[in-house]
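All protein chains but one are shown at their positions in the complex.
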Amino acid sequence: MSSDLTAPVAREKTTGLHIGDAKPGVAKTDPIIIADGVRRTFGGLTAVDVEHLEIPRGAITALIGPNGAGKTTLFNLLTGFDKPDSGAWTFEGHSLSGVPAYKVARLGQVRTFQLTKALGLLTVLDNMKLGAKGQVGERFWQSLFPFLWRKQDHQIEERAFELLKKFKLDEKSDDFAASLSGGQRKLLEMARALMSEPRLVMLDEPMAGVNPALTQSLLEHILDLKDEGMTVLFVEHDMHMVRHIADWVVVMAEGRVVAEGDPISVMKNPEVVDAYLGAHQEIDLGVVTGRYPAADAGKNKASKESK
Amino acid sequence: MPTLALIVAFLATMLAFTFLAGVGSASADEIDTDKYQYRISGNVQLDGKPLENIALTIAGNGVDTTVKTDKNGQWAVGVPEKNATYTVALDENTLPTGIAVVNDADATDETPNIKDAEVGPGGRVTVNFFIGEGERHVTSFADQLVERIVNGLRFGLMLALAAVGISLVYGTTGLSNFAHGEMVTFGAVMTLVFSRGVGLPIYLAVPIALVLSGFIGYVMDAGLWRPLRRRRTGIVQLMIVSIGLSLAARYTFQYFIGGSTTQLVGADQRPIQLFGSVSMSIIDMVSVVISIVVIVAFAMWLLFTRIGKATRAISDNPSLAAASGIDVDRVVRIVWIISSALAGLAGVLYAYYRPGIKWDMGAEFLLLLFAAVTLGGLGTAFGALIGAVVIGLIVEVSTLWIPADLKFAAPLLVLIIILLFRPQGILGRRERVG
Amino acid sequence: MSAAATAELVVDIQNVVAGYLPGVDILNGCSLQARRGELIGIIGPNGAGKSTLLKSIFGQVNVRSGSITLEGRDITSLRANQLVALGVGMVPQTNNVFSTLTIEENLQMGLYQRPKAYDERLEFVTSIFAELGKRLKQRAGSLSGGERQMVAMSRALMMDPKVLLLDEPSAGLSPVRQDEAFIRVSEINKAGVTCIMVEQNARRCLQICDRGYVLDQGSDAYTGTGRELLGDPKVTELYLGTLGE
Partner (left out) sequence: MDWIQILSNSASSIISPATLAYALAALGLAVHFGFAGLLNMGIAGFMAIGAYGYAIGILTFGLPWWAAALLGLVASAVFALILGIPTLRLRGDYLAIVTIAAAEVLRLLFLTTAFDKVTGSADGLFGYHASFRASNPIPEGTYGFGPWEYREVDWWVRILGIIALILAIITVWRLMASPWGRVLKGIREDEEAVRALGKNVFGYKLTALVVGGVIAAAGGIVYALPSSVNPGVYVTSLTFFVYTALLLGGAATVFGPVIGSLIFWVLQTVLGNVLPAAVQAGYLPFMTSIQAQTLKFILVGIALMLIVIFRPQGILGNKKELTFVK
């Protein structure tokens, strides 16, 4: 079903996620994450300053914004990998402030990284098996007695193979993860995260460094997650794929949430246009800098409109 | 905070041990007699009866040892030098009440509890005190503190010479150089070779040793570290290579100078009393002046010269430095030469401070260097400078409360505790995840 | 612009294949030309190899085949300090100032190879970045993102480069600062410096550049003047059209 060979089927977007006007900090009908007043500064520079943010359950939410907008820092804060200067947030009602990263993951909120962290000197299969939760054999004393964990390990292995097949990595299962290509590592990291049966999957730039042939299949995988009942939050700065798969878009700039909404309306939002294309989008910098006569610029605009 | 509680408990236990030991142990009647071949000994008696647990401090020529009498009233301390003078001070607080050290016959010494002991050609001397009823003579706590602080600054400045070098190397290349201690030893050993060996006067031998130290730095960079950098060897690998180098160098010194301690010319100079209970020999004073002058010159170099600025730029951001047209390899080579020469100088001064040159003298120095550099933040030369002075002070001042043979343990403990609160080091930066 | 189009070639990149890991090519057969006085923009989707192309000019990537020449001289795989001596300046995307050094020291590092020309070059640089002249003793680490970007450009300009390479000068800046950065790049170019700029903000980049290259999967898919590319439906589809329609 999820193959890069079949043509992408447009899937139904989830709607009705918010209550009231789609503005920054809007309340959601069924939020999975609620964050309040989260601030993080790095030596005077404010990286994140989010007043209020809710992430809708059972939908795919994209966190977009230009480089340096604080997307990854917010990710790190929400997953316990960094500590905020102030603020609080909950995941499915559990307060997560000050909860260490591994406990956050155990609660069912698992993340991937922008720069892939495939464990290079472990085999692909071992990478996958590492992802499974609640393994008896991972406890110290039990690990010494294989009969206590062998059965569970086999079950985990089976599940790992299923996922690997789905992600077309099953033939690589005995190779060291270091031998995979960049795109395959992204896939492996995502598959590994799924081994823990998460309820919220957080993907930090899943498409960065992935070749276009793989992009389509990655998108399909992300859409599949939603179909399987998971919530997805991902960071991306390429709007192309955001429009394709996201049900909800949160736009950040300079550490703040500047806009929220469904992909279509967000892209029409002047705040977003500003954040992405510069404040005064209508002004042509070529004209401002005197490189082009105003008339030429107008012509260009016309040609675009005609399209 | 169970972590903190555990640490506090651990430290408390250690402190308790220290105090208990101070009260309880009694049989430390012979110290360093197997380490050094010469000795000062004595017998403390009151009207022919031996006094047990009387504390004596033997100082001079870098020795600073406290010893207690055994049940026969006897004590002995090993010292590194013969034909040298040491100061023996009896701690009157440890005498029975109402008893003090008194002057015999018609002498009018104001401090009869402090005596000079000259270890002659025979290598042995006996020092005894006249003890009877009388008024006590003690060095006040304030005087002791001042003396320790002066010594601490002196030691810290010397440490700083080597610490700024190891820090620069770390900053520019990422290498935690475990062989830096051997570069310290190298300077001392070369001075020995050219003064005692070749027979040059010390004021010629030292500069030659420093030039050779700088040259060794160049050779190490060109022959070992630069090729490894080219291969993009990882920092852990580099660190372990430096450990191998340290071992090889350390035993090479032992191969040539043997296992004993050898003194440089002038190590036996008499200290001159300066103020309070502070006294230094001419060489000590010259050492302090040299340390200060060299460190100031080094700081000027780093702050204001073109190469100095380039060095800081590389420590800050090596790839941007290269993108600015700085020949990183060349600057790193200069850093190696300078830090190696500074380590050599520290070695010469340390040889006078310890005193004596021994094949593994750099190894004991290295950990203090690491402590200093880590305290100030890895990679920042000025941090290392401050860290070194702090470590020097901790080493000396801590002996007011803890046994002198634990004085090198104190700064290492301080280091561990500091890293508890700032895992990235005092000036280190935390990196973003992901 | 028309004068620039006929001027001599400064940078000539022919069919470069390059990558970081053995066996994995990021660039596969990429070509690019810059003439004296031109402002070249390189755009393209994530992972297309934009930054890698810039790094291959600056000798930071292994170039496996193809050639890179500067004024006819082969500069493939020269070391950074040699390239600087030949007149190639680089403004990296991140970590582009010496944060523990003062602004003045940052500028001095810029013309490390010719310290005598400092006063003369400072005059030129402060003619574009006037505000820096008053804050020379300030530590670069205390500056905001936009100010750092200016220090970074100034540092690179100090060496009087024949060609200036800029890696996403707008990255991490707020919209207003982004525009400011583009205007500065334009001014630098007008002052006579050939510029090659990689940008994520494609529209802005194409608005000011003389010619643009659209990279896709490691090779140059489209090229033309900035205006042509802005108006090209295929380019819009591939890269520009994702927003603001």
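So that you can tell them apart, the chains are marked A, B and C in the order they are listed, and the count of residues begins at 1 in each.
Throughout what follows, a contact is a pair of C-beta atoms (placed from the backbone, for glycine too) under 8 Å apart; a residue touches a chain by one contact, two chains touch by 3 or more.
Only a predicted model underlies this, so the values are computations on that prediction, with no experimental measurement involved.
Which displayed chains does the hidden chain touch?
A, B
Going by the contact rule already stated, which one of A:Trp89, A:Trp149 or A:Phe234 would touch the omitted chain in the full complex?
Checking each option in A:Trp89, A:Trp149 or A:Phe234, the one touching the absent chain turns out to be A:Trp149.
Just one of A:Gly70, A:Gly131 or A:Gly255 touches the chain that is missing; which is it?
A:Gly131
Need a quick check: the contact residues on subunit A for the chain that isn't drawn.
79, 81, 100-103, 105-106, 110-113, 117-122, 126-127, 129-131, 133, 135-140, 143-144, 146, 149, 153, 176, 178, 189, 192-193, 195-196
Going by the touch rule given at the top, which residues of subunit B touch the chain that is not shown?
Output for subunit B: 3, 6-7, 10, 14, 17-18, 21-22, 24-25, 27-28, 31, 34-35, 176, 228, 233-237, 239-241, 243-252, 254-255, 258, 363, 367, 370-371, 374, 378, 403, 405-406, 408-409, 412-413, 415-417, 419-420, 423-425, 433-434.
FYI, only the chains that are shown with their structure count from here on.
Using the touch definition from the top, list the chains contacting both subunit A and subunit B.
The common neighbours are C.
Looking across all chain pairs, point out the one with the most C-beta pairs in contact.
That would be the chain pair A-C.
Using mean CA coordinates as chain centres, what's the subunit A-subunit B distance in Å?
55
Distance between subunit B and subunit C based on Cα centroids, please, to the nearest Å.
52
Could you please state the distance in Å, as a whole number, between where the Cα atoms of subunit A are centred and where those of subunit C are centred?
30
Which stretch or stretches of subunit C touch subunit A in the complex?
Checking each residue of subunit C against subunit A gives 1, 24, 45-47, 141-142, 144-145, 168, 170-176, 178-179, 182-183, 186-187, 190, 200-201, 203-204, 207-208, 210, 217, 226-227, 230-231, 233, 236, 242-245.
Name, in rising order, each residue of subunit C that touches subunit B in their complex.
Those in contact with subunit B are residues 58, 60, 79-81, 84-85, 90, 92, 95-101, 105, 108-113, 115, 155-156, 159.
Within their complex, state which residues of subunit B touch subunit C.
306, 309-310, 312-313, 315-317, 319-328, 380
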